[in-house]
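The structure under discussion is supplied below as structure tokens; questions concerning it will follow.
Note that this complex is displayed minus one protein chain, with the remaining chains in position.
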Amino acid sequence: MTDLPRFGAGLWHFASYVDRYAVDGYAPPVTTLEAIARAGEVGDLSVVDLNYPFTDGVGIDEVKDALAAAGLQAIGITPEIYLRRFSRGAFTNPDPAVRAAALGQMHEAAGVVRELGADYVKIWPGQDGCDFPFHVDHRELWKLAVDGMRELAGAHPDLRFAIEYKPREPRVKMTWDSAARSILGIQQIGLDNVGVLLDFGHALYGGESPADSAQLLIDHGLLYGMDVNDNLRGWDDDLVVGTVHLTEIFEFFHTLRKNSWEGVWQLDQFPFREDSVEAARLSIRFLKALHRALDELDVAALQEAQSRQDALAAQRIVQDALLSCMAGNR
Amino acid sequence: MTDLPRFGAGLWHFASYVDRYAVDGYAPPVTTLEAIARAGEVGDLSVVDLNYPFTDGVGIDEVKDALAAAGLQAIGITPEIYLRRFSRGAFTNPDPAVRAAALGQMHEAAGVVRELGADYVKIWPGQDGCDFPFHVDHRELWKLAVDGMRELAGAHPDLRFAIEYKPREPRVKMTWDSAARSILGIQQIGLDNVGVLLDFGHALYGGESPADSAQLLIDHGLLYGMDVNDNLRGWDDDLVVGTVHLTEIFEFFHTLRKNSWEGVWQLDQFPFREDSVEAARLSIRFLKALHRALDELDVAALQEAQSRQDALAAQRIVQDALLSCMAGNR
Amino acid sequence: MTDLPRFGAGLWHFASYVDRYAVDGYAPPVTTLEAIARAGEVGDLSVVDLNYPFTDGVGIDEVKDALAAAGLQAIGITPEIYLRRFSRGAFTNPDPAVRAAALGQMHEAAGVVRELGADYVKIWPGQDGCDFPFHVDHRELWKLAVDGMRELAGAHPDLRFAIEYKPREPRVKMTWDSAARSILGIQQIGLDNVGVLLDFGHALYGGESPADSAQLLIDHGLLYGMDVNDNLRGWDDDLVVGTVHLTEIFEFFHTLRKNSWEGVWQLDQFPFREDSVEAARLSIRFLKALHRALDELDVAALQEAQSRQDALAAQRIVQDALLSCMAGNR
Partner (left out) sequence: MTDLPRFGAGLWHFASYVDRYAVDGYAPPVTTLEAIARAGEVGDLSVVDLNYPFTDGVGIDEVKDALAAAGLQAIGITPEIYLRRFSRGAFTNPDPAVRAAALGQMHEAAGVVRELGADYVKIWPGQDGCDFPFHVDHRELWKLAVDGMRELAGAHPDLRFAIEYKPREPRVKMTWDSAARSILGIQQIGLDNVGVLLDFGHALYGGESPADSAQLLIDHGLLYGMDVNDNLRGWDDDLVVGTVHLTEIFEFFHTLRKNSWEGVWQLDQFPFREDSVEAARLSIRFLKALHRALDELDVAALQEAQSRQDALAAQRIVQDALLSCMAGNR
């Protein structure tokens, strides 16, 4: 059996959530340090991606200690450029002062990446985009998005910046909305320290084949990271991985292995009504089963079937591996 | 020209919002009384639908005074059975104690309807449903939903209860999810004081034709109320009405007029990043234009075209009315 | 191990197809008799649902002989009320003469059901509905749909009629579009020989939970039949079952077993570019694995988890059964 990958999670997996209905939150607030402790409880996580700023009053040394105590390392830092101040956009805000403030916060996050020895600054510009027809000048909006990323990444040539694209939410239409568009934008940026964090669910509900998007990003040398979850293809539900799209998540990981992509298998889930530690444990139990299935997959036979584009033969091979993967587990 | 309808709005139109990203809110909190004052500023609103409970510390007499000062009446009361306590369901919560608490809150809301002389208790059970395959026993869930509504409405035979169905959000799958399912459930309830509040956007993104759903509800005597907004058919965006689906909102109101349905034209919008008073004003300006278009629509010719199911002839008639409706306005 | 169910298929599974692009067909035409022979080749099929009329020149005795030779029985007859003559509707056609012709063809199909000893007339009114906003008078359209079904079923009290609902295609909006709407319509029809054939994929892409729809139909005594396939939730792709939605098809069959529903497990697939016999064989191999998984499912533990609406516990139980089901097969 091949070695297990390292597992990770966005630290928000262990937070509590609000939405526009449960405005008092699905659970009491969770601090950065508490979330780190919970991540540590999972038992199989090696790394976390941390939102920044941390909870009020929490300093970076405390975070370091908490990570160490939990047996975790930081893989990325995600600046919260989607809070109130940036609700009309971070890079694409019509107000230059707000754009500057957003950049300022991202520069700070870059510093935290250095201090924690993380791999990348994760950029998730969820408020960048528009909501209505005729809302914006599309050329101008895209220019702001690209120029801002160039300014940011250009200021930190020693670091890597991973853009996480998503079709929509909270904006009705997001600027960085797909794998192909992200690659285009990164080419326009023209720097070699900007890449993509591919979220399985974002690709899925954006109408992409996540495996195809992974391949495309790898072929452009841009797959800096990835995370997984699940949804019903109509929204970024951030459900527990392995609860809906078993075959497609298997194809996704097969594609990563085929390309010898050896990054962390990360979780980006929002267990609104579930225990977050248990949700992570169930996820990793599933991912381990999937890892076994990858070991059992008859790759040579699959490649032969794919060379003929023989969907039935490929499915037979896949079902043999996937639908037996839990057998040794019980 | 026919008389204008009365206009109304959900009071939440004038609130501020949070979502799972902008957890600090898109704007500072707005109290019940402030929201009423804003609704009054719009200038064309006659009624509002109020969330209950009101902001902490606000009593019913203050609300009455605020409504009077703003020139408004209450049309409905919407108990907030979707906050944290009920996040795993109100009617369908697995815990009987929570179900009882939810009913308790709805009984209180019924009292407020009486005190304010409103038309109905609006029931929006957004947390009733499920998220994952195998999450629930579907028969049991539906039984809880129906039995709970029967218990509630049966306790208040002097009042009317309007269920607002929606396909999903915050639950991945909601219990009362469509017009037809709601009618079925109301038949099972077997009481004559339960009906439906039809949200244009919910019908639209649920794959219904809102006009068809309105007709179906009217034919069952169940259209207690309606509200309007807009979206991109993939989510309940609650955009400003008239910004995307002009023809379908026109067909919706045509259907209401054809059936002599004379209720209030209500707004259910979430102007996350816009001024809420201005958003309401733009909406009503549009609805007035639509009302003019209804006056100008050649109904006899349209009926003749529809009797032949002649889509092209019908569209020609509709475009003549709809695309001229703003001409007199400038 | 429990006994295997009987397997079946729509005979069109073994036809060739055209669409609006490959107007010369994905393969040469296949006659009714050839399709029966192919169905027989699969080896595990007991019954088929036959389109009617048969290929020109093929008489009912030939069909009987072919079925006998292939070891098959007829479970249903599907009149082709969606060909050119009925392209503007069968029950809901604006022309009374065409409606009468459609009924005539369905009466003939009823006769064939008797002659072949089939279980039901399958009614799939794919051309009944509308395409554009303002296209039809929705009340009138629905009345035509309901009255026509009543006239048809009322004329054959000795037979059963199974309506197969679907959200859309070929009509942009179909009249019988969902489980709940179908139940409503059947209640309006008021006869006890009209029910529903539930297509897993139609429910899925209509935004229903197929398991929930099955439960609802069973609770109304209306689940006359069902068939399975798969899709990407955006269209009725009629892909091979088990290739995408493994968990949801498992929940669907679990729901049937829980209710002791013992009908035929039918295929409704369109293998446009695949060998139809091989596609059926792969499907049944998967369905047998799913049947094993049902045997292994810890139903008591699942019910306990569902009674608490504990999604994580339920998923753990489900994954144990589902992801081990192929293990004994290799």
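Per-chain residue numbering starts at 1, and chain names A, B and C are given in the order in which the chains are listed.
By definition in this document, contacts are C-beta pairs under 8 Å (C-beta built on N, C-alpha and C of every residue); 3 or more make two chains touch, one makes a residue touch a chain.
What you see is a predicted model; the values in this text were computed from it and never measured.
For a quick check of understanding: of A:N231, A:T247 or A:S324, which residue touches the chain that isn't displayed?
With A:N231, A:T247 or A:S324 as choices, the missing chain is touched by A:T247.
Given that one chain is not shown, which residue among A:L67, A:L302 or A:A327 touches it?
A:L302
In the full complex, which of A:D24, A:D44, A:D212 or A:E296 touches the chain missing from this view?
Touching the chain that is not displayed is residue A:D212.
From the list B:L159, B:V172, B:V244 or B:A305, which touches the chain that is not on show?
If we include the chain that is not displayed, B:V244 is the one touching it.
To test your reading of the contact rule: which positions on chain A touch the chain that is missing from view?
88-89, 94, 130-140, 142, 167, 173, 177-178, 180-181, 183-184, 187, 206-207, 209, 211-212, 215-216, 219, 247-248, 250-251, 254-255, 302-303, 306-309, 311, 314-315, 317-318
Could you please point out the chain B residues that touch the chain left off the display?
207, 232-234, 240, 242-248, 273-275, 278-279, 282, 285-286, 289, 311-312, 315-316, 319-320, 322-327, 329-330
Applying the definition given at the start, please give the residues of chain C touching the unseen chain.
17-27, 82-84, 87-88, 126-127, 131-133, 168-170, 172, 232, 234-235, 237, 239-240, 243-244, 270, 272-273
Operating definition for what follows: only the chains that are shown with their structure count from here on.
What are the two chains with the top count of C-beta contact pairs?
B-C
Using mean CA coordinates as chain centres, what's the gap between chain A and chain C in Å?
39
So which bits of chain C are touching at least two other chains?
Where chain C meets two or more other chains at a single residue, that happens at 207, 247-248, 311, 315.
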